[in-house]
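Of the protein chains in this complex, all but one are displayed in their positions.
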Amino acid sequence: MRLNASSPWIPLALSGDIPNGTVIPATLCSKPIAIWRSQSGQVNANGNRCPHRGMRLSHGFVRGETLSCIYHGWRFGQDGACQHIPAHPDVVPPASINCGPLQVAEQDGVIWVAEDQVESQPPRLDGLKPLRSLVFCAEPEAILTASGGTEVDLGVEATLAGTRICLLLQGQAPAETLCLVLVDQATSPKACAEISRALEGIRRRAEGETEKRGAA
Amino acid sequence: MPDLMPPRRERLEILGEVNSPSFVPWIKRHSGRLGLEASAFSVAPGRIGVTVAGQPDLIDALEVGCLLGPIDVWVSAIDRAPVADLI
Amino acid sequence: MIDAWYPVGLISGLTREGRETLLMEQPITVRAGKTGKPEVVTADGRSLPIVERFGHVWTSLGTPEKDLFTIPEADHPERVLVDVGVVRVKCSPLRAVENFLDIAHFPFVHTDILGAEPHTEVEKYDVKIREEEDEVWATKVKFFQPQAAKSAEEGITTEYMYRVPSPTSSVLYKTCPPRPGEWDVICLFVQPLTETLCDVWPWMALFDEDTSMTDLIHFQQLIFLQDRSILENQIPARLPLDPGMETPTRADLTSIAYRRWLKQHGYTYGAELVAQ
Partner (left out) sequence: MILYDYILSPSCYKVRLMAALIGAPLELRPVDFHPGKEHLGEDLLALNPAGSIPILVDGDLILSESAAMLAYLAGQYAPDWLGEETATSRAMVQQWLAFAHRLTAALGGARLVEMLHGQGDLEALQTAGIAALRELEAALFKRRLDGGTWLVGESITIADVACFPYVALAPDGSISLDPYPSIRLWMRALRGQAGFVEMPGIHRRHELAPDPLTPAEGA
């Protein structure tokens, strides 16, 4: 499967999974990154490595409009630039000390990250709303097979519990795929619950398939 | 945020087994990361000189980084002296 | 590093059947011999040299040129000697030592115990590689601590000295609240299992008549285990000997001196030579 062939934007999380004042780890083209949302609601993404001594920033905390490293409290702004070094409180850090900011866009309830500067907007997901994200210990091909759906640019379209769903797939590591699940906008909460349960079944089948192939 | 510390200009003399060709570019890169202006490099056997300008604590940080440096150099000492007349 | 001494078990924990473990990827067995004296043997039956000191059994895969370092202060008869036990950490043995030498993380990792915001500033301190002893020493290290030791009730500025006498051991001397003028001795002895996995054996020699042994053990385990999630989440896993991808500052001077000393001796087991 060739995922996401036509867009530089990679879908990496659902908006609802990152409320204000939180940070999560993610993987962008097998590179660890941190995605965080400031107290005012602004989403940001950067490398998941503090430029000071290499601590994962996804273990840190969001205070106001800044992300702090849990190790020594180095504080970074939305442009990725270091704003404060607690061990040397009088220093005004230069913008060149930064945690590798990435371009990020939030659209249709999905958070998209791009490796390089891009002018375009992420693809629209018309008529769909986000449901949940799952990680499959399986390759995208196995997920396609298990879902009984058809391949589209960003992953798979399928029908589950009588509803149109879209699985945005992103390989994170060998046999590890992030799956952002979108459902038809009109789906009722009851149907959403049903789809969520059915997804667990697709995951079992896809992982069973991957295991079989691995053993062969 | 107010700029609490006035910038300073200093001459660093980096002594030791420092003549690997990797070191000067390394110092330039590291100075750049620290937002320091590094200029007037001079290279002699067992010695690299560089003039840097910027916040004192960040010049300290450059000294700390250079003390370790890349794997193919051995820095035995770094002498620092203020350059008074340039700012 | 093969000729250095490494801790491989508590003397008090020795058994006849022994404990199977690793030392720099070599399988070894640490056990009490027939006379009760400790023995360390490799998988191919080679007996390794032994030192019994500071509550632990020490051994070496090579031929140690020097005797194991000493801690004269620890011999004081009134000190309580504390075997803290062992914790396995998925990190480079060198990273475990480096973290132990660091005070700037206290307010964020050991919050309200060893440090607290807004007292985050690290004052200048002295660091040198002492040529005669061939050890790294950091002295006049001062930091504000809300609860400096189990016996401390309120915040004080605590003074520390750090010492690295062997590649994976560190000794910390810190102000001893009940005995002004004396130092508490807290050690971190690290057994390198692989380049990215280690067993950490903290050990202490304290002046503290009031606190129970169990409380002392728990306090040190609490502190050390707070560091574990940090140590397992630094990138790269091995300790960089080139800081080109990092931003050390004056507060990191002990860490840098330790790395310089490792580099000077070619102690690179668990180290990353090129910045990445």
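A, B and C are the chain letters, set down in written order, and residue numbers restart from 1 in every chain.
The criterion applied here is as follows: contacts are C-beta pairs under 8 Å (C-beta built on N, C-alpha and C of every residue); 3 or more make two chains touch, one makes a residue touch a chain.
Because the structure is a prediction, the values reported are computed rather than measured.
**Student:** For the chain omitted from this view, which of the shown chains does it touch?
**Tutor:** Hidden chain contacts in the full assembly come out as A, C.
**Student:** Touching the hidden chain in the complete assembly: which of A:7, A:22 or A:103 does that?
**Tutor:** Considering the complete complex, A:22 is the one touching the chain left out.
**Student:** From the listed residues A:31, A:63 or A:212, report the one that touches the chain absent from this view.
**Tutor:** A:63
**Student:** Which parts of chain C face the unshown chain closely enough to count as touching?
**Tutor:** Per the touch rule, chain C residues meeting the hidden chain are 10, 12-13, 83-88, 90, 108-109, 111, 117-118, 120, 212-215, 217-218, 221-222, 224-226, 228-229, 232.
**Student:** Could you please point out the chain A residues that touch the chain left off the display?
**Tutor:** For chain A, the residues touching the absent chain are 13-14, 16-17, 19, 21-22, 24-25, 59, 61-64, 68, 70, 75, 84, 132-135, 189, 192-193, 196-197, 200.
Just so it is clear, only the chains that are shown with their structure count from here on.
**Student:** Would you give the residues of chain A that are in contact with at least 2 other chains, written as numbers and ranges?
**Tutor:** Counting only residues that touch two or more other chains, chain A contributes 51, 88, 91, 97.
**Student:** If you look at chain B, which of its residues touch at least two other chains?
**Tutor:** Chain B, residues with two or more chain partners: 33-34, 57.
**Student:** Going by the contact rule set out above, which residues of chain C touch chain A in the complex?
**Tutor:** Counting only chain C, the residues touching chain A are 104-105, 107-109, 117, 120-122, 229-230, 233-236, 240, 245-252, 255.
**Student:** Within the complex, which stretch of chain C touches chain B?
**Tutor:** Residues of chain C touching chain B: 241-244, 246-250, 252-253, 256-257, 259-260, 263-264, 273-275.
**Student:** Touching residues of chain B toward chain A in the complex: what are they?
**Tutor:** Those in contact with chain A are residues 1, 3-5, 32-35, 54-55, 57-58.
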